[in-house]
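Note that one protein chain is taken out, while the other chains of the complex remain in position.
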Amino acid sequence: MLTYALRRLLLAIPTLLLISLVIFLLVDLAPGSPMSEIPLTVPPEVRLKMIAAMGADQPVFVRYVLWLRQFFWVEPMHQVDLLFGSHIVEGQQRIISYQTRGPVFTVIGERIPQTLTVIGTAYLVGVLIAVPIGIYSAYRQYSWFDQLGTFIAMLGYSVPTFFTGVLMIVIFAIKLHWFPSIYNTSLKVTDWASLLAQIRQMALPVLVLSLFNAAEISRYTRSSMLENLGQDYVRTARAKGMGEGTVVLKHVLRNSLIPVVTVIALGIPGIFGGAIITENVFKVNGIGAALIGAIHANDLPMVQTLTFIFAVLIVVFNLIADILYGVLDPRIRYD
Amino acid sequence: MKLKATLLGAAAILAMAGAAFAERGSDGHVNVLYWQAPSILNPYLSGGTKDLESSSLILEPLAGFDEKGALFPRLATEIPTVENGGLAKDLTSITWKLKPDLKWSDGTPVTSADVKFSYDYCKAPDGGCAQASKYEGIKSVETPDATTVVVTFDAPKPNPYLAFVGATSPIIQKAQFEKCLGAAAPTCTEANNGPIGTGPFKVVSFKTNDTVELEANPNYRDPAKPAFATMTLKGGGDAEAAARAVMETGEFDYAWNTQVNPELQTQMTAGGKGHFVNGFGTLVERIEMNLTDPSSDLPEGERSTVKHPHPILSDINVRKALSMAIDRQALVDVGYGTAGQPTCNLVPAPEAYASDNTGCLKQDMAGAKKLLDDAGWKPGADGIREKDGKKLHILFQTSVNPVRQDFQSLIKSWWTDLGVDVELKSVDASVFFGGDAGSPDTFQKFYADVEMYANNFDGTDPEAYLAGYKCDKIPSPATQWQGENINRFCNADYDKLAAEMSATADIAKRGELAKKMNDMLTKDSMTIVPLVDRGRLSATSNTLGGVVLNVWDSELWNAQDWTRTK
Partner (left out) sequence: MLPMLRPRGRTMMLDAPAPALVQVRDLKMYFPIHTGVLRRHTGDVKAVDGVSFDIMAGETLGLVGESGCGKSTVGRALIRLYEPTAGSVRIAGDDILSLAPEALRRKRPEMQMVFQDPQASLNPRMTLAQIIGEPLIEHSGLNPTDRLARIYELMDQTGLNRRFANRYPHEFSGGQRQRIGIARALALNPKFIVCDEPIAALDVSIQAQVVNLLEDLQDRLGLTYLFISHDLSMVRHIADRVAVMYLGRIAELSPRDALYARPLHPYAEALLSAVPEPDPDREGSRQRIILQGDVPSPANPPTGCAFCTRCPKVMEICTTTRPILAEVEPGRQVACHLYPSEARSNQPNSRHAAPSGSTGGGSSQHQQHGV
């Protein structure tokens, strides 16, 4: 298993390098300029100087190689310097955002907490409600519960979050005043009142996103359960005289969860990627909002760094999903 | 103007100060929403409005503009004028005096060295200072003593109130930014995101493009201000959601730039939680005529260059007829409501510079048709007017934006009625305004016959703005397509006027020149067809007092005077 994981990781390196180059070229070739959001009152010659100060006037390959060096050497070593007080890359330029003129990783550091809190919770809640629904829907296939579940899943999957999000805001924030429509990232949970405030401001985005996540995962669970419910070993378990609970939860569920766990693992990079639309609708200002903001502002270093981190996460979680598969399913061996 | 303006400004401040009896911090917390969130709080590193206005809570210039566009002193004791001896008679130097006992929010004294440093910081090579144009033409900045700053110009400077005036060129603390000159500027993240200033608030925490938490500056020069102890400046979402947060949910006290359509404005106002405030500055939505031929038949490098005059738009009658066919009031009603007013001027304000021409306000379709008929543009078999084998076919481009697309289709319908074949095109804003010399779709390259966008000038003086239409400002391949004169307008008389203005100090004379130049571009030649004077529209809670919308400076210019009303 370890050799397998190592081999996969080694193979991922050229893949990721290629991905980084492709992203860089794509983002660079995309029309637009980091100056597009600067008011027209700033005269052209000043704009040129600003672009030069950002280094955005350099040839694309110079910028790419610089970015590679910054991403793979300066940034990791900067963390080392911070941790151990060493001076390995002192004074060397980190990846600097065009928008903020500050390090991209500072922004990422600011954004991660709310993304993980909101999007992560939504994912967790989504999984927690999806799996039981999926199990029961499959067990009582074509029952009213299953039909209702299918309907809600279809709704959750097909109605976009920018619609459900705005709808929730109109109903619960504007009409009923139950929840805030804007997420306060500065709120610190220190007591019961602030905890309640945190829950209240998370409620709507979590609801919207978890509906979306649950729709997908409950479908996976249901179909995987259905597939396994029809298997011969389930009949064997019944023939053994096992109770229905044991049959469904022990025999069927454990086998059904293998593909579901994989799907869940593959969805985790999406948490870090943030939910661009939902984050914007509820002003959560997480990673997704940072990415879309950076795209609007043609902030190449930020877009490049974020998308590359997503690529890395996707590769890593693919590997994790594969390894999980091997752990969960004794029939699969990586040697 | 200066003395009068100063007095007026001071009076306005006094009046408001009188209203605020509360002591500093007694009104608790205030929530401000900038849906485009600030990326950085150092205005020298970013030209973005959101960044400038956010930082204006913390950093202050020597003097600012009030809501009427008049100068008033902030860190300076008074506005230097020739009369009070602060401005040299030959306009080659200006002497600013700092208020006594000014302190930074960290308690250290503000000195003239900080003022000089602000100049040095922006002039440092490789720094990419966004406000460099403010410090152009300055020979030296001297500091004879701790409270005196003498700015000497290369040549007589008719408008000496650029450097250290307005939110775009504030004073930063030397001690904090000393190590951040030039190429080192981006390494000072902490300073850029948390500058130490003299303004009513100081930064507690800053989250890029998200939230700024502020608290009252303990060393603010007026011990009774600000009334609010803390402020949250939050970003994210869009204009409509921002308006809702103030007008409908009441979560926020003030929301910046809540430009929503007129129908929503009415609907939200009915919510009763807040109201919109608007003000009109110099931002004019206009149609620019291309005086050169953008035809794709021309070789690359010659398209839209002065080498080839425009085949149809070179005819002034066509330009005039196109303007006459437009109903500007209808455009306002559709797109801006109370946040817009029809205009015929490129410089609609301030009063001293605004021409009085109103001739375009009334749509005159019959007159436009007659004008074209008389000029020899007769309708062809397909209803399209033509002359000498040239058809009135126009490619009309603008940036992607719902209001602009509405305008495009309205204008197209009027022009079609006139017998003009109109083809519409919309370009993503980041490309259109991106200025990328490699892209064919930038507004500077102008590979279209007419284009629509909005522009304004910073502060109250239109000199540089109008000078942008001189012959030498024409974008071309030789200038990497940079330059403000995107119509490729070239008139020796105009250039002469612009030169005259740059050498004239007398305000009345300057106003006269500006109006003349404005009329040459608009009324006389219809090179520029002004459509709408776009105001600023922001939303404020009914419980927030002291809000005065200022279009000449930062909207948060008087946050120190904001109070909580019951």
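Labels for the chains are A and B, by order of writing; each one numbers its residues from 1.
Everything that follows uses one rule, which is that a residue touches a chain if its C-beta (ideal position, glycine included) is under 8 Å from a C-beta of that chain, and two chains touch if they have at least 3 such contacts.
This structure is a prediction, so every number in the text was calculated from the model and none was measured.
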So which of the visible chains would the left-out chain be touching?
A
Full-complex touch with the removed chain, picking from A:Arg140, A:His177 or A:Arg235, is A:Arg235
What residue numbers in chain A mark contact with the hidden partner chain?
142, 231-233, 235-244, 246, 251, 254-255, 328-331
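One rule holds in what follows: only the chains that are shown with their structure count from here on.
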Between chain A and chain B, the Cα-mean centres are separated in Å by 39
Spell out the part of chain A that touches chain B in their complex, as residue ranges.
31-33, 35-54, 91, 93, 96-97, 99-103, 106-107, 110-111, 169, 173-174, 177, 180-186, 280-281, 283-285, 289-290, 293, 296-298
Okay, in this complex, where on chain B does chain A touch?
33, 37, 39-40, 42, 45-49, 126-133, 183, 185-187, 189, 192-193, 205, 207-211, 213, 232, 234-238, 241, 244-245, 248-249, 251-252, 428-436, 439, 441, 455-458, 464, 480, 482-484
